[in-house]
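Apart from one protein chain that is not included, each protein chain of the complex appears where it belongs.
Just so it is clear, A and B label the chains in written order, and each chain counts residues from 1 on its own.
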Amino acid sequence: MSEPTFIIPLWADLLGVGLGGIQGAMFASGFQGQRRLDWLGVAIIGIMIGMGGGLIRDLMIGQPPATLQNNWYLVTAAGAALFGMLLAGVFNRINIFIVVLDAVVIGMFGAFGVSKAIAFGIPVVPAVFIGVCAAVGGSVLRDMLMGLPVAIMHVGSLYAVAAGVGCTFIVVAHAWGMSITLAAVIGIVVTAVIRVLSVVFDLSLPEQRRLHRRKVAAETGMIPIIKP
Amino acid sequence: MSEPTFIIPLWADLLGVGLGGIQGAMFASGFQGQRRLDWLGVAIIGIMIGMGGGLIRDLMIGQPPATLQNNWYLVTAAGAALFGMLLAGVFNRINIFIVVLDAVVIGMFGAFGVSKAIAFGIPVVPAVFIGVCAAVGGSVLRDMLMGLPVAIMHVGSLYAVAAGVGCTFIVVAHAWGMSITLAAVIGIVVTAVIRVLSVVFDLSLPEQRRLHRRKVAAETGMIPIIKP
Partner (left out) sequence: MSEPTFIIPLWADLLGVGLGGIQGAMFASGFQGQRRLDWLGVAIIGIMIGMGGGLIRDLMIGQPPATLQNNWYLVTAAGAALFGMLLAGVFNRINIFIVVLDAVVIGMFGAFGVSKAIAFGIPVVPAVFIGVCAAVGGSVLRDMLMGLPVAIMHVGSLYAVAAGVGCTFIVVAHAWGMSITLAAVIGIVVTAVIRVLSVVFDLSLPEQRRLHRRKVAAETGMIPIIKP
């Protein structure tokens, strides 16, 4: 709270953007047969997942978006999206890989969001809220752009809960004197583990269930209402 | 226009956030059987309605979001959303209650939006626009998150018109020398009365018509196109 000069290390920020770009493009590639997302569309989703959470975070904090102050963010996000498209061709059956990648990415975006909010003097409750919005914001934007039901409203509670627990841990640990760096690292692990475990113990992959529904929709030509 | 230190009293701001949170959660609870909005989903909608208008207002004015500078906004919005869920179980037939609550809430958000915009030196035409966007912004975000047709584009003109009249009254009265506080109070009443009267004289509840359509949709499993 006393250090408005706090800066997330560039390499860490770019790592989050890159992993987000890969995950976003792999996810979006899964729709290619049905919705004709061309390469550009997949790249847009990758950039959105990689950079969307940070944009939302900075708008909420009231700062100019950090991801647009530097050439590397867009280059990283676009390159990662292209890499994710190639990976999708190879790994498109290995859904657990997308889920784990997604869990790590929301952990990182949440931790960066809450850390930056604290550094800019935001009180703890909205700081956690900003962290959660940064974690899930990219996927909300993706769903709205792709015309999908917004995952977090239906099957995605696990997202928000996992990010919320990780972000809450960070503010509590920081308030008790833990260094923000160590707290952020542990917070990322906490979020990712909760998210992965919740998927495993649900014995189903939420993303998959939606992919399945889409397949039904493509065959019938209609958008079914989501039912549990 | 000469007082950039103008601040909406915290209690009034929190009252708006709280009433918005209750209204949002009551509205969202009405979908529970069909779309599986879990408790978290309902709480998200409540927070969105309670705080979304203020966020949009501050982004448009170019100020850091006031609702994130203070722990109380989120605590109030979340608490109000939980309260709204409980109320929904008791009052879910009393639709007029939701309509009146909604009318008061858009009046308050509109009045706060236009007042703050004027205080920060925004000219009168965009100040009214910001007020209207603050009034209806939360419900637009709600509809986009829930995958509903955006109400304001179809059945919701009454919203924007009511908020527009109330906000215009405030800038005109203020320009003629009325204190901004008195003008805002009258503006809230004007907006709320127009909104409620327009619902009454339409002899139907717009929200209800949409709830009904949803029910049809849930039975057939398809999303019907909205027709008047």
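Keep this in mind: a residue touches a chain if its C-beta (ideal position, glycine included) is under 8 Å from a C-beta of that chain, and two chains touch if they have at least 3 such contacts.
Given the structure is predicted, the values throughout are model-derived calculations rather than measurements.
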Selected from B:60, B:88 or B:170 as touching the chain missing from the view: B:60
Residue, one of A:27, A:73 or A:129, that touches the chain absent here: A:73
Which listed residue, A:22, A:59 or A:160, touches the chain dropped from view? A:59
Consider the whole complex, including the chain that is not shown, and state which of B:153, B:182 or B:197 touches that chain. B:153
Hidden partner sits against subunit A at residues 34-38, 40-41, 44, 55, 58-59, 63-65, 67-71, 73-75, 144-147, 217-218, 221-223
Listed in rising order, the subunit B residues that touch the chain left out are 59-62, 122-126, 129-130, 140, 144, 149-150, 152-154, 157, 160-161, 222-228
